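I'd like to ask you about the structure that follows.
Yeah, one chain of the complex is gone here, protein chain that is, but the others are all in their spots.
Order of writing sets the labels: A, B and C. Residues in every chain begin at 1.
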Amino acid sequence: MKIGVVGLGYWGPNLVRNFSAAEKVESVVACDVDQRRLQSVGKKFPTAVLEPDIKRLFSDDSIEAVAIATPVSTHFHLAKEAMENGKHVLLEKPLAATTAEAEYLVNLAIGKGLVLMVDHTFIYTGAVRKMRQLIDDGEIGRVSYFDSVRVNLGLFQHDVNVVWDLATHDISIMHYLVHERPVSVAAFGSAHYNGHEDVAYVVVNFNDGLMAHFHVNWLAPVKVRQILIGGTKKMIMYDDVEPSEKVKVYDKGVTAATREGIYDTLIQYRTGDMYAPHLDGAEALSLLCSNFVGSIARETSPETDGNAGLEVVRILEAADKSLKNHGALVTLD
Amino acid sequence: MKIGVVGLGYWGPNLVRNFSAAEKVESVVACDVDQRRLQSVGKKFPTAVLEPDIKRLFSDDSIEAVAIATPVSTHFHLAKEAMENGKHVLLEKPLAATTAEAEYLVNLAIGKGLVLMVDHTFIYTGAVRKMRQLIDDGEIGRVSYFDSVRVNLGLFQHDVNVVWDLATHDISIMHYLVHERPVSVAAFGSAHYNGHEDVAYVVVNFNDGLMAHFHVNWLAPVKVRQILIGGTKKMIMYDDVEPSEKVKVYDKGVTAATREGIYDTLIQYRTGDMYAPHLDGAEALSLLCSNFVGSIARETSPETDGNAGLEVVRILEAADKSLKNHGALVTLD
Amino acid sequence: MKIGVVGLGYWGPNLVRNFSAAEKVESVVACDVDQRRLQSVGKKFPTAVLEPDIKRLFSDDSIEAVAIATPVSTHFHLAKEAMENGKHVLLEKPLAATTAEAEYLVNLAIGKGLVLMVDHTFIYTGAVRKMRQLIDDGEIGRVSYFDSVRVNLGLFQHDVNVVWDLATHDISIMHYLVHERPVSVAAFGSAHYNGHEDVAYVVVNFNDGLMAHFHVNWLAPVKVRQILIGGTKKMIMYDDVEPSEKVKVYDKGVTAATREGIYDTLIQYRTGDMYAPHLDGAEALSLLCSNFVGSIARETSPETDGNAGLEVVRILEAADKSLKNHGALVTLD
Partner (left out) sequence: MKIGVVGLGYWGPNLVRNFSAAEKVESVVACDVDQRRLQSVGKKFPTAVLEPDIKRLFSDDSIEAVAIATPVSTHFHLAKEAMENGKHVLLEKPLAATTAEAEYLVNLAIGKGLVLMVDHTFIYTGAVRKMRQLIDDGEIGRVSYFDSVRVNLGLFQHDVNVVWDLATHDISIMHYLVHERPVSVAAFGSAHYNGHEDVAYVVVNFNDGLMAHFHVNWLAPVKVRQILIGGTKKMIMYDDVEPSEKVKVYDKGVTAATREGIYDTLIQYRTGDMYAPHLDGAEALSLLCSNFVGSIARETSPETDGNAGLEVVRILEAADKSLKNHGALVTLD
């Protein structure tokens, strides 16, 4: 299989590296209009084919699939053109700039029988996969809340706000772990420097009392990457900054007993052992690339397919709408 | 001076202990209808006078001041009666159950020329006082955001939700540190066990892009007590769980330069030293009690006077209103 | 039972408090020549009997047992006299100032049929008891090393060095956890201020490659209280400064395979889950006091009996001897 990688900025070279090392990938064609970036990739990955002209890449029938790592505003047109040229597509997160664009791409992929995948990298980490397993095995019980913090002295983006930049990661993790459908979104933020919100809070409501919350911040003095997941049986703390023991499972909880004739609910607390499961240490992006290649070969759907990308964009778009309306609740669907 | 302490549950004995040790306090009269509590306090503090009858306490003219540590629903009536009997009043936080009650108490105190104080204990810690000094000295610059997290495995309260229980602390700290007036409040929460919200998020908006946010949770597997304060010059991380170095000041920040003829703002990052100032280790409640006694003696206003208590109740009430309306924005005043 | 507490300095009042609350203890007689200390204890514990004269205490036949919390140099004479007056004795750690004194006391207790106990408080903490259980259950495998660090900006002692002050705790923990007998001791230290070593390292050798090491320091800028225990199956990290999860058990290890005809040993690494067992949170000193009272009542030996105290003193004395000889190895027995 021959794979093109379009866009050689911050993330593209990582895709070139991983696809170059992937099984079944015969060659990687690296493409960017910027000659310096092209040369730099050529120097680091001497086996990559360098291609400055995207038109030529798209019309090259020997290239079966493309990975697109360009600014989000260009995702739609590039992915559309690639699929119209019969190519499978892996898109950098977020999938597209609007729900409408994302839906169009999902439908186009179905119509053409092509694989459409989104690069939600965290889904392929040992930590997130272990949490999914714990939840699916019923060890946590029903999820009662999902709380995420992703803050640091960030790199300001010039085209999107901090929600599109950082919360995308955590919303994709929530979508992977929580199997219920969100029903509404509210978001609050503040833009101190370049007109895009650099501090923001996003609330995602589900039915039955489940609530998810995301704190993202480009202006924090410390780097925090934490997700707390409350469950009716156990609770999880996922701390991605920890060098080891990133996932901790607490046998802690509350049980409420209603006693006849007694007004107050009796709350009882339970505290047992904590454990940190051993996590698979394989590079997430490598698994993701294999997943893409394997999905094409087996004609199956990848784990983070177009629909996963669409659901995340749906929430991001709703968050933006709420941000513009002072936190007014935006209903999904 | 003779001081009465009303309510000998969780907090009252701490007041008995501190007033017993305070200068200028001649004797402490401890009062509760529950005989067991009364006996327990009597055993621990043999010099305290035990009084089961609150009527007698209120009508005892030798008692100049009372500290009230009863459930919040009783604050108004007890404080009102105490002041009508000419006594200075220290109320456990929050000051009252409604803004209307709080306003009435504030006005009553003014009318009677009495000291009305609220027990916002954190204001008297070395950490919070140091942060106030840093902000007032201009070292932080203009505050751009205030983010607080106060979560752990509960104690569930039976009469109030997690916002009234935990966020009161952080809102009182914000009120002490940030000198601007909040303009609106939104809150989101979920009640999993006894009908009161046990997980909640509160947003407090100010003018000029300043936003405060409070995360409170009785259902968290880990104990977190952190406040991040962003400033235009420096940033503060206050971690109350740390045994030492609770306050860290980061010489970090962002500067934005608009260059003529260039579309994007140029964002530059600045990273300098971090330092943790030495903090006064005196017990906060001891300082608070001295402040109360001193205010009465000097006929001055205490640091956490009735107005401070009123402003916090105003935000708590607005948060409750927003919680009941799915996060709808509630304007203050 | 009536119990005397001799010495009301730093630790004595804790003994008064715990014996006052202990079952089967009818009254506590608190004794010190210093009138201020006596008054202070009288104020805090109104039920305690105050006794300035130790002679009278020792000759009072209604007092069945005494706890001695005086400087170590006085332990021997006070304990001897108490036992000669037929009283059971609990001694503050370390048991005595020399091995000879400790042996004499142990033999005297046997001869008189009295309980002799040493206050190795840590042995009664949930953390240390859990570690003992893990080791005794075989979960750790054979202990291969014991490494302890106890450092902070300490309170300099005027009568003993940092080994006698701090390492006593860790040596008593080692003695409780490791069932093999130590064979030799070496120690290195440095005295910067008052002639007593304020920084010291103690090595305790066992047979079969087991080695224990103790780092104690009164001059450290941070507070560290950590014990690492290596085992052939699992490893333990005990961090007493952590507010929760003080004991962590790591399913990590090394296996060595010798392959025929191949020179090098093949070392394989194993990394599994980590877990932090839930620990009993009861106050250690309360358990210790109950253990003392119970041992007297049941005529059994307490967990930290005179022999435990003797073995710790033996190591401390050897460490001192090595310190004076520039770290020369001192054989035990």
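Just so we're on the same page, contacts are C-beta pairs under 8 Å (C-beta built on N, C-alpha and C of every residue); 3 or more make two chains touch, one makes a residue touch a chain.
On a predicted model such as this, the values are computed, not experimentally measured, just so you know.
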| item | value |
| --- | --- |
| Chains still shown that are in contact with the chain withheld from the display | A, B, C |
| Omitted-chain contact residue, chosen from C:Leu210, C:Ala276, C:Cys289 or C:Leu316 | C:Leu210 |
| Selected from C:Leu153, C:Val241, C:Ala282 or C:Ala297 as touching the chain missing from the view | C:Leu153 |
| Hidden partner chain, touching residue among C:Ser40, C:Ser144 or C:Ser301 | C:Ser144 |
| Footprint left on chain C by the chain that the document does not show | 144-145, 147, 149, 151, 153, 156, 158, 184, 186, 188-195, 199, 201, 203, 205, 209-211, 213, 215, 217-222, 228, 230, 235-237, 248, 250, 252, 254, 256, 264-265, 267, 269, 271, 274, 326-329 |
| Chain B residues touching the omitted chain (full complex) | 245, 251, 271-278 |
| Contact footprint on chain A, counting only the chain that is left out | 43, 46-47, 223, 241, 243-244 |
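Simple rule for what comes next: only the chains that are shown with their structure count from here on.
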| item | value |
| --- | --- |
| Copy pair chain B, chain C: interface residue numbering same or different (half cut) | same |
| Intercentroid distance (Cα basis), chain C paired with chain A, Å | 53 |
| Rounded Å distance between chain A and chain B, as computed from the means of their C-alpha atoms | 39 |
| Rounded Å distance between chain B and chain C, as computed from the means of their C-alpha atoms | 42 |
| Chain A: positions in contact with at least two other chains | 271, 274 |
